[in-house]
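Yeah, one chain of the complex is gone here, protein chain that is, but the others are all in their spots.
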Amino acid sequence: MIDLLWLVIALPLGGAAFLHFFGRYVREPLSGWLASAAIGTAFFIAAIAAVPFFQGEAEPSTIPIWEWMPALGANFELLWDPLAALMTLVVTGVGTLIHVFAIGYMHGDERFHRFFTNLNLFAASMLTLVLAGNYAMLFLGWELVGLCSYLLIGFWHTRPTAAAAAKKAFVVNRIGDLGFMIGLMVVFATFSTFSYSGIFERAGEELTGGLATAIGLLFLVGAAGKSAQIPLYVWLPDAMEGPTPVSALIHAATMVTAGVYVIARSAPIYEFTPFASTVVASVGALTAIWAASIALAQRDIKKVLAYSTISQLGFMFLAVGATAYVAGIFHLMTHAFFKALLFLGAGSVIHAMSDEQDMHRMGGLFRKMPVTAVTMAIGALALAGIPPLAGFWSKDEILAADFARGGWFYFLWIIGLITALLTAFYITRLWVLVFLGEPRWEEKAHPHESPRVMTLPLIALAALSFVGGLVNTPFRLTLEHFLEPSFEGVHIQHATDDWLTLAILAGLSILAAAAGAGAGYLAYRRPPERWRRFEDSFEPLWGTWEQAYGVDDLYGLTLVTPGRRLAEAAAFSFDAGVVDGAVNGVGRVVRGMGDWIRPLQTGFVRNYGVLFLAGAVVVVAWLVAGGS
Amino acid sequence: MVETILFVLAAAGALAGAVTVVLARNPIYSAVGLLGTLFSVAVLYVVQLAHLVAAVQVIVYAGAVMTLFLFVIMLIGVDKEEKREENLPRQRLWVGAVAGVIILFAAGVAVFGDFAWVPAATGPVDQEATNGTVQAIAEPLFTDWVLAFEATALLLTIAAAGAVVLAMFRRKRN
Amino acid sequence: MLTALVLLPVVAAIVVMLVPGGRREVHLPLGIALSIFPLALAGYLFWVFEPAAGFQYVDRVTWYEPWGIDWHLGVDGISLPMVVLTTLLVPIALAASTSIDRRIKEFVVYTLFLEAGLIGAFLSLDLFLFFVFFEAMLIPMYFIIGIWGSERRIYAAMKFLIYTAFGSALMLAAIIGLALTHVDQTGSASFALSDLAALDLSVGAERLFFAAFAIAFAIKVPLFPFHTWLPDAHVEAPTAGSVLLAAVLLKLGTYGLLRFNMALFPEASVDAIPIMAILAVIGIIYGAVVAIVQPDLKKLVAYSSVSHLGFIVLGTFALTSGGLQGAVIQNVNHGLTTGALFLLVGMIYDRRHTKKIADFGGLQKTVPLLAGFFLFMTFASIGLPGLNGFIGEFLVLMGSFPALPSLTVIAALGVVLAAIYLLWAYERVFTGVPDKDENKALSDLSAREIALLAPLAALIVVIGIYPGLLLDKITPSTEAVIDHVVEQTDFVVPEPGRIADVHVAGDEG
Partner (left out) sequence: MVDVGWYMALAAALFLIGALGMLLRRNALVMFMCIELMLNAVNLTLISAGRALNDLDGQVAVFFILVVAAAEVVVGLAIIVAIFRRRATASVDELSELRG
């Protein structure tokens, strides 16, 4: 099956190509089903190919495809190891469900087939990223998912906000990519290759001095861009302008986790730089609490989920920064399940409310759309970290690992714990505001449960969110064993073996989650006037959170506006004035000299004749006088 | 002796013609003066045994070219006489100065200079070597100078074409 | 074969000239049809070209014996892609010129002469011959801008001509100087590249000649601060002129630096690395920054050229395998993408008769296909992996880093800036709701226009995912350039600058 692995990328790519050129001849639902079939088949191929890993038999293998840039040793090659397999399964699995959901969600859109073209293209790009056998090919996927993100955020191109958000996402990502690219330069200059195997084998001997730290920090910049970490997270909330399935697939489940994946993949490099790892963890922790606090006060249902995603990505960074790679990947996986579920549920709600996203105008939807409500409740509980749902296990493992690491990580652990509390609070707030209480929507809205094609993926994801955490519990470390071949020779931070400590830590986690959830329920179960007063009592903090700390304005004031001023000065003063002025100045000087001697040219041919004759006389005289 | 007499007569004719060209106010007279000069120079060619060139001078120059001149004079108008006074400032002053310099210089060179008109001239003239018969001219013309000859053919063609284009120019506009 | 390649466009031009001026409908199709022949021949040449160092299919005929001037043509991996690119773009540029409504015959003739000049310049192995082609090509371009341009065409055409001619004059002086040195040292005259490269120049003379050549080519590239003629020329030129100018003419500069400066003055080239690289990096950043705020689409693309060509120069003077490969392949890439962008701007202009970004908005709604192509080319230009622009930029950056680490890091900023200026322009022109009445009733691309863009788009993808197609042919020649420099000087290519340094997966042990 491994020989057919290329099909995993080729199928969605082919689907995208087919829909791109012939999509307009395919009627509406069919094109969506085609796209879903493409990625679904990819899932099955990947699943079959991954069987040997489940059996714990196979070694990672590299599958060459063709030469790409031989001067850099960068070729198209796939690496099939447990980490890649897991990522592939998550991407294709969750991706398939979201594809199916989108068939319902995008119903009636005039560019229906185009949406699925881009969605399939995204799947192919993301799979390229995770299956890549070297950093160059990873970078290919890395940039292509950025492209798809751009295309899909800006899918409703007639909305100026969507177009601006798409551009912002791409540009901010590019800033991260710059760091990543410089990291790649250092990698290439150090190892003379991009291939994982070539780099990791020689990491110990080549990474001297601060090289590992440099690479680690530069990769962190790239990862922070893609995974929306401080200070580059600002694009993700805006990215919610895209259709909701896009938010679920790209901006929750898959693309944004690429940064985590890269750091996990580069574990053999981070092995040699505890400093960079610590920075990764610190950035993650800071982002986690920062974004969680913003999520508390958002009114837009998708914005809450967006900041929640940023926060959860911070958790993953916290894990991989603590070298708890398995925990990070584990959380990546469970997060993909429950956050996709939450986004799709939010999409279902938005769909039902005729594109209303303000939670203040929702409420009481439980009865109108029970399936969505229940599945979202499962997702919310999973996110909050209530056992035995998926989020509990992964989050708890991260916190436990950080605690076990000790030192500075105690501090990070406390931040994580507080974040867990905030998380439970805001997601409960979201669910209560949307589904409970009195209806706050206008009469004509007519909310309704979504069609089967949308609810079935919700149910499937809810099931995954429910049981997904069981793959790696302290009682049964299936995932850890599964991933072992990918992290051979890398130190992995584990939670402590001491069952008592473990139990206390778990208890604290549960306590934080329960406290947050309980507070959220109690605060928002009450009538609107009461919870409004509750929010007002936190002023001015609440307002700051609602404004997301004004970071966008800050960036605008400190970077965008001065940047534009600079560009204008360069273009209109310096370039037009100085550089081109010098050029035209030379022209003017020459013309001035011409003006000075032009009276000599009277225009009378006989004047010229006299000069001519005089000249001839001089020449002849000179010759007669003996020449030279 | 014959040569001396012919030289004196022809030289006088040529100078007289030249002066007429310059001084005559009516271009017709100038043309007649030029004709005289051309004939006189042709005589000097014959004296120096340049038979073919003399013949060509008479046929082409005195014949064809002068006819062309006369045609153009007729076309433009015979009655267009030129005023004597100069209207370019200082033109005559400059011309006079340059001419004076030339004459003074020539006189100076002739009187004081150790000057040979034709520096490498050898003694007695070999009549046969410079006898410009048709055959004698034709031989170098079609051997050593054949490329130049072809080039002049091209030049004449272009000149004819150019003259036609220039003449057509006005008609197109009308 | 190469002689035929140079002469085919000339023959085509003569054939077009022979068609009576009244048959206006014939000239353009005839020109397009005839320009297919050079393309076919160049394609065949590409096919039969052996991936090896050294010149192939050399045609050498004595032209003027006493001065040692020869009609001396040859092709190698550096010139081959440029020749193919030229022959490819000429038919496309011609076919994009249907909106030209006056003196169409002359236009076709000039374009074909331009093609001949370009091909000749790329293939010349004799410096005198090169100079002749280098200059000859200015004349048709001057007329193309000056006759068929927009309002300030005369100014732009004069600026273009004088600026370029100024550089060429310096180069001519240096060429003559080299030839005289050859006479001094060997007793016989020669303008052949190989002969002159073998000269033993004093340091001062070599630097002087290098500077003369470098300025001539820097103007052509154009390298900061010699770039101001470019935006003017581009803005005023008709679409075909802009396409050929950006796609091919500018490449003469980068090509010349690589072909002549490296070969003739290896020592001075090595000494000049810091200067050229700094200018290149300034060009990258400066061109990009200035492009951000341009109000005119064409000017924006023109400044983007300044930025992109900086990468080529940087790669060239990094003198590493990756850098040189990247430079040569980026020559092609920039030709394809920027050529296509100019085509697209021309198509927009044909519809709206304006190039001001502020006059547009929401075009994606009315002309989705055009918008799609524009976005595609935009991303190719930004350097999205999987498309061709990435290959060039990535090779250049990765190749330059071992040699010039800090400069390369700064240059990488250009990649971010490219995203900003191009996507911002795209946002303003194509997205949103079309709010101006003129923009609401535009017609989308016709089949003809799609046929023009499709081959470019296809090539962009093909090069992006299988650059080996070009790299295989390029590499031996670029390696030969590095070998030449290393042999002639004490320059050491920093690891891992050479292909041999690269660790291929699985070759351990």
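By written order: A, B and C. Residues from 1 in each chain.
FYI, a contact is a pair of C-beta atoms (placed from the backbone, for glycine too) under 8 Å apart; a residue touches a chain by one contact, two chains touch by 3 or more.
Since the structure is predicted, the reported quantities are computational estimates derived from the model, not experimental observations.
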item: Among the chains presented, those that the missing one touches; value: A, B
item: Those residues of subunit B which, in the complete complex, touch the missing chain; value: 3-4, 7, 11, 14-15, 18-19, 21-22, 24, 27, 30-31, 34, 37-38, 41, 44-45, 47-50, 52-53, 56-57, 60-61, 64-65, 68-69, 72-73, 75-76, 80, 82, 86-88, 91-92, 95, 99, 102-103, 106, 117-118, 120-122, 125-126, 129-130, 132, 136-137, 140-141, 145, 148-149, 152, 155-156, 158-160, 162-163, 166-167, 169-170
item: Subunit A residues that touch the omitted chain in the full complex; value: 594, 597-606, 609-610, 613
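The rule we apply is simple: only the chains that are shown with their structure count from here on.
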item: Farthest chain (mean CA position) relative to subunit B; value: A
item: Chain occupying the middle, per Cα centroid; value: C
item: Computed distance of Cα centres, subunit C from subunit A, in Å; value: 36
item: Whole-Å separation of chain centres (CA-atom averages), subunit A against subunit B; value: 92
item: Separation of subunit B from subunit C, taking each centre as the mean of its C-alpha atoms, in whole Å; value: 57
item: Residues of subunit A engaged with two or more neighbouring chains; value: none
item: Subunit C - residues contacting subunit A, complex; value: 159, 162-163, 224-225, 227-229, 286, 289-290, 292-294, 321-322, 325, 362, 364-365, 379, 384-386, 390-391, 394-395, 397-399, 401-402, 405, 408-409, 412-413, 415-416, 419-420, 423-424, 426-427, 430-433, 465-468, 471, 475, 495-496, 499, 501-506, 508
item: Partner subunit A, residues of subunit B touching it in the complex; value: 88, 91, 94-95, 98, 101-102, 105, 109, 113, 115
item: Touching residues on subunit A, where the partner in the complex is subunit C; value: 62, 66-73, 75-77, 133-134, 136, 139-144, 147, 150, 154, 157-160, 162-164, 166-167, 170-171, 174-175, 177-178, 181-182, 184-186, 188-189, 191-193, 195, 197-198, 201, 563-564, 566-568, 570-572, 575, 579-580, 582-583, 587
